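One chain of protein is taken out of this complex; the other chains stay put.
Per-chain residue numbering starts at 1, and chain names A, B and C are given in the order in which the chains are listed.
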Amino acid sequence: MPRKPVIAVVGTGLDVEPAVSNAGAMGRLIAENGWVLITGGRDAGVMKAANEGAKKIVGALTIGILPNSEVEASQAVDVAIVTDAGEARNNVIVLSADVVIACGVEGAGTASEVSLAIKNGKQVVLLGANDAATQFFTGIDENLIHLAATPEEAISLVKSLLARRTR
Amino acid sequence: MPRKPVIAVVGTGLDVEPAVSNAGAMGRLIAENGWVLITGGRDAGVMKAANEGAKKIVGALTIGILPNSEVEASQAVDVAIVTDAGEARNNVIVLSADVVIACGVEGAGTASEVSLAIKNGKQVVLLGANDAATQFFTGIDENLIHLAATPEEAISLVKSLLARRTR
Amino acid sequence: MPRKPVIAVVGTGLDVEPAVSNAGAMGRLIAENGWVLITGGRDAGVMKAANEGAKKIVGALTIGILPNSEVEASQAVDVAIVTDAGEARNNVIVLSADVVIACGVEGAGTASEVSLAIKNGKQVVLLGANDAATQFFTGIDENLIHLAATPEEAISLVKSLLARRTR
Partner (left out) sequence: MPRKPVIAVVGTGLDVEPAVSNAGAMGRLIAENGWVLITGGRDAGVMKAANEGAKKIVGALTIGILPNSEVEASQAVDVAIVTDAGEARNNVIVLSADVVIACGVEGAGTASEVSLAIKNGKQVVLLGANDAATQFFTGIDENLIHLAATPEEAISLVKSLLARRTR
C-alpha cells in the first residue's frame, strides 16, 4: 500500500484572520481526503487551528514538528516530533511534505518556510497571501508557487499537484 | 485524550542477529500496546525489522526519521520525516521518544543514539547489549540505562518507565 | 579583548550581477574593518566573491558554513564549518552573525536567510534588492530591515548597527 500523502500547513503563531480560519478549514479538508497533516505543532495560531480542524474528522493523523522540548504541542497533535533545531525545524516540515500550504505569509517564520520549500523543490500553495508576498515568491519561482483564495481552491490545487507525483 | 506514548527502536542498518530479530519482536510488541513506533526509518537492518514487526498489528503507527531525502524509507513506515540533518537526525529520534530501546550497540550510529538519549535525559533500554556497551553506558548514567535480555523484558521495562512519567 | 564582530554576506550561488560584484566589495570592506566574514562557504557566486574580496586584505578571517561534506569550500575560506544540515545551515549563518548583508534577494536560498535572520531578531541590510523583495521584507519587519544601494552605504549601516549592540 503506498504511503499516504503528507500535507504541510504553515503560518503564523498569532491569532490573525483569515489565516487561522483558513488553517482550520485546511486541516479538516486534508483529513477528509485521508492525507496526513504536518505542522509546526505549537499550541497557537495557524498550527493549532489546522490540527484542531483535522481532528474533527475520524481517522485523522496529525504530526507536529516542534522547535524544542520546551514548547508545548497542541492537544490536537497526535505525534510530536521534537527537533531541538530552533527555526531550522521549518526545513524539516517542508522536506517531509508532498505539498506545503501557507496560510498568510506576513511573518518571518512563514516566509522562511515558503523560501525553504522552494529551495528544496517543493510545491507551495499560498492561501490568501497579500500582494507583496505573491509578487515576491512568484518572482522567485513561478513553477512552484500556486495561488488560492479559498481553502477549497487550495485543496483542488493540492489534488492536482499530488496527481503529478511520480511516486 | 492523552497523546500515545512514542517508543524509539534504534540499532544497526546491517542484518545482524539477534539485533534484527529482537527489533522485529519489539516493533510488534510496541504496536500491540498501542504505542507509536519511531525509528531511523531506513529500509535496512533493525529499522526495517522494527517497522515490519509493528505493521503486523492492525492500527500500528510507524514514524521514520530519515537523514535526508535521498534515503528510501522502509515500506512499513507510515510517515517519513525528512530531516536533512545527516547523523544529527539521531538526536531527533531520541528527543521525540518517551523511551529509547537499543537493539545491540555494536555500531557507531547506535552508540550516538544512546549517548544523545542519555545527554537529553531520556530513559534507555539496552536489549541484548554486549559487555563493553553495558559497562560503558552504565558507567555514564546508571539511572537512565536499563538492561534487558529479551524483548519481553524490554517491554516490561518500558511499561514501568512509562508509568513513572508525570505527563 | 572583546570578540570581533561577525558579519554575514549571503546571496545567490549563481554568477549574477550586480550581486557578485557587490559581494566582492563587501568582503573587502568587512576585512578592512577588522571584522570576521561568514558566508555559506561554497565556491560559487556571492559566497566565492565575498570570500575572495576579503582575502585581498592582510589579516582577513573568513568562515564558510557548508551544507554538507560533499560541497567544496571556496579556496578563500579560512575555516570550513561542515554542518550536514542541508538548507538549514542558513540558520547557522544568520545566528552566528551580528549583522546579515544580503546581496540581491531574487533566490529562494537568500530569501530563507533573510527570513530566518528576521525570525531570530537579527539586523539585515538588503544591498541592491529589487522592489518586490524590499516591499515584502520591509512589510515583515521594518525595524530589522535596512536598505543600501551601494557597498559603501551597506558598510555605513553595519557600523551604525554594530554601535547599537550592548555586547
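Couple of notes before you dig in:
FYI, a residue touches a chain if its C-beta (ideal position, glycine included) is under 8 Å from a C-beta of that chain, and two chains touch if they have at least 3 such contacts.
As the structure is a prediction and not an experimental result, all values here were calculated from the model.
For the chain left out of this panel, the touching residue among C:V16, C:I57 or C:A80 is C:A80. Among A:A85, A:C103, A:L116 or A:L161, only A:A85 touches the chain that is left out of the view. Residue in contact with the omitted chain (choice from C:V92, C:A117 or C:A154): C:V92.
Here the missing chain is touched by one residue of B:V6, B:V82, B:I118 or B:L161, and it is B:I118.
Contact with the chain that does not appear here is found for just one residue of C:V9, C:I65, C:V125 or C:I140, C:I65. Chain B residues in contact with the hidden partner, per the touch definition given at the top, are 85-88, 91-92, 95, 106-109, 111-112, 114-116, 118-120, 130, 132-133, 135-137, 139-141. Although one chain is not displayed, chain C still touches it through residues 3-4, 6, 36, 61, 63, 65, 69, 73, 77-85, 91-92, 95-96, 120.
In the full complex, chain A touches the omitted chain through residues 68, 84-88.
Here, only the chains that are shown with their structure count from here on.
Comparing chain C-alpha centroids with the centroid of the full set of protein C-alpha atoms picks out A as the closest. Chain C has its Cα centroid 40 Å from the Cα centroid of chain B.
A straight line joining the Cα centres of chain A and chain C is 29 Å long.
Across the assembly, chain A contributes residues 85, 91-92, 95, 120 that each touch 2 or more other chains.
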